[in-house]
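Here the complex is missing one protein chain, while the rest keep their positions.
Showing chain A:
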Amino acid sequence: MLLAVLSGFLLAIVVPLLHRVAGKYIGWLLALLPASLVAYFSTFLSQVQGGPLLLEYQWLPGLGISLNFLVDGLSLTFALLISGIGTFILIYAGSYLAGHKYLARFFVIMLAFMASMLGLVLSDNLITLFVFWELTSITSYMLIGFNHEDLEARKCALQGLFVTVAGGMALMAGLILLTIMTGSYSISAILASGDPIHQHAFYTAAVLCLLAGAFTKSAQVPFHFWLPNAMAAPTPVSAFLHSATMVKAGIYLMARLNPALGEGEFWSMMLMGFGAATMLTGAWFAFSSTGIKKVLAYSTVMALGTLTMLIGVGTELAMTAFICFLIAHSLYKGALFMLAGALDHETGTKDISRMGGLRKAMPVTATIAVFAALSLAGLPPLFGFIAKELMLESLLDAPLWSNLLVMAAVASAILIVGVAGLVAIKPFFGTPGDTPKTPHEAPFGMLIGPAVLTIIALAFGLMPFLPENALLKAAVASVYGAPVDFHLALWHGINAPLLLSAVSLIVGLLLFRAWPRIQPTLNAINYAGSRVGPEAGYFKIMEWITVVASWQTRMLQNGVLGIYMLVLVAVTFGLAGYTMLDKYGVHFTLNLADSHFYEWGIALLLVASAVFASSTHSRLGSVASMGVLGFGVALTFILFSAPDLGITQLLVETLTVILLVLVLFKLPEFVNLSTPFQRYRDLAVSVFAGITITLMMLAVLDIQYFETISTYYVENSAPLAYGRNIVNVILVDFRALDTLGEIFVLSLAALGVLSMLKLKAEDQHKP
């Protein structure tokens, strides 16, 4: 399992090499990985019937962080969707982006994205879940902004990143609160404990934080605006993002935690309220847009709202509807997005109002699109029909707000029927449109994915017992939190949901007929609304952040390096000194009896060079005496038997002096710019820092709160780590995690310096 999750990352590393070998078949080659993952995950199908499965791997047991994987109906459903749809997305992308100069880079990010998503849905540990969660944010940012030379794409990518990462912050707080309430980082333990979490004092705060994370990720109102903008990504990315990954992460989290958090009424109300609002908003904008990708993107918003609402309703029936709707949506949305890309690719436009009568030129595309759209509209015999009927049925006997929810659902169903018409009837039937390119059939690689996904949706619709027995019961049980029993069927007889469906079908078709006439009006309404909508709010907040940032930069980082040093030193030593006085006070014992004369000599040299460096008027003299100071410190290290520290100090000192000398003769003449007051102020701060650190060192010699750990290192370095140099053994073995962190920080610093230099160079090159 560990290998299965990590395989995407590992394969991503070698993609550039494979690309050279496989050439234009790279998509097919890479698709073998998710395809074999589907096979691998399928082997768990029979096991999850008996209950959740916990696969344990240690990672950082010292910090309570494990790489445990929780395989149950819910996570397995997601894992199969991600790897299954991922297979076709990779094939599709190989064809869609054929010949693109960054094709290899695309697949690197795509595979990492897929692997992060798999890790997210399979993690049992809250911390690892969060790490994978953030990884999906970062990789999706790179995917949305893949056409990085396009300003619009960069802007949209950044918007998605800001919204989801801001939510990620809230999520982290929520997960920590959850851990405080339950005392465990493990999801399976939290779910199994059965503690009445909803009575805990932190419950409301935790739910708010968790939902802020889930709502931003899953594009719920009022955060929905980033998702349609994310269409700036190449179509394969949109198809993957919308169908099985990214936006489903928030849905997954809510479904995952529902058995633990769902007992509180607050949870249900939040989910139903925001879910229903999102559903209506999505349906409205889907119907009133003209770009085919935008129409589909908003219909995803609608679906995400529906899913959230169903979790909120929380009955057994609602959970069954939730799982069915989730699967149905992934299948048709993946297919439709890929077809939209094919249309765009072959006709040269995304604008639906310009397409028409394409069924003669693109018969296969047209056939698949019609079937996929049937599922979108919730019509028989597709799986989407079963899902929608279940949804309506569960809303009809919802314990809370039943009437309101049913009305909202019917209204959105009407609009979605119209949307289905827009994507399946308008482009392919009627009078031929006027398209920039002469349309012809899309290549095989771009059709296989939509075809297979639609056939699966059809098969599930005609034979619902297939998925039901294999997976659905286990999946519903894990969302509901108790064993369930149900029986899916295409035909339920004439009942209330069917009547509601019939009504929405008829009204929806009428709306679709009216679309060419009313669309401009709808568009005008949306345009007027956009000035006060949430996206306008987002831009306001971003502006505000820039204003605050530039204000505080002017205050704290005004370009005078001396001030930076002053603030840094004063704050650090002020806080440290205060803490020491508060907790310990000032007392020490000084024992100078066993000091040697040469130690006094070095100390004197250090003091003298420090005084000289700060009082001389010659820059070279100052640099040289700083060098003396550094070498003196190195000497001290060596005297007190720390040769490694001594060598390092010596080397760093040498390099620093070299760097200083390098810029020395570029600097202007030495002038005295500071006033006497400034100099005395600086002197006071440095003397204060010096006294504080001295007192602290003396205090450290006197107090010992804990047993010293160095004896452990001395004793175990050779027998356990096979090394006699304790410093090195600590660095690369005993405390290697710290070193790993340090080299990452080091690299980040290097990249930071580099980008500053690059920015400066660009500024100078501007006319």
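We adopt the following convention: a residue touches a chain if its C-beta (ideal position, glycine included) is under 8 Å from a C-beta of that chain, and two chains touch if they have at least 3 such contacts; residues count from 1.
The rule we apply is simple: contacts and distances are computed from a predicted model.
Missing chain, UniProt name from the options "Phosphoribosylformylglycinamidine synthase subunit PurL", "Na(+)/H(+) antiporter subunit B", "NADH-quinone oxidoreductase subunit J" or "Aminomethyltransferase": "Na(+)/H(+) antiporter subunit B". Only one of A:Leu639, A:Ile658 or A:Met697 touches the chain withheld from this view, namely A:Ile658. Touch with the chain that is not drawn comes from one residue among A:Pro380, A:Gly430, A:Gly481 or A:Gly723, which is A:Gly723.
One of A:Ala482, A:Ala496, A:Val548 or A:Leu751 touches the chain omitted from the figure, and that residue is A:Leu751.
For chain A, the residues touching the absent chain in the complete assembly are 2-3, 13, 57-62, 67, 643-644, 647-648, 651-652, 654-655, 658-659, 662, 666, 721-725, 727-729, 731-733, 736-737, 739-740, 743-744, 746-747, 749-751, 753-754, 757, 760-761.
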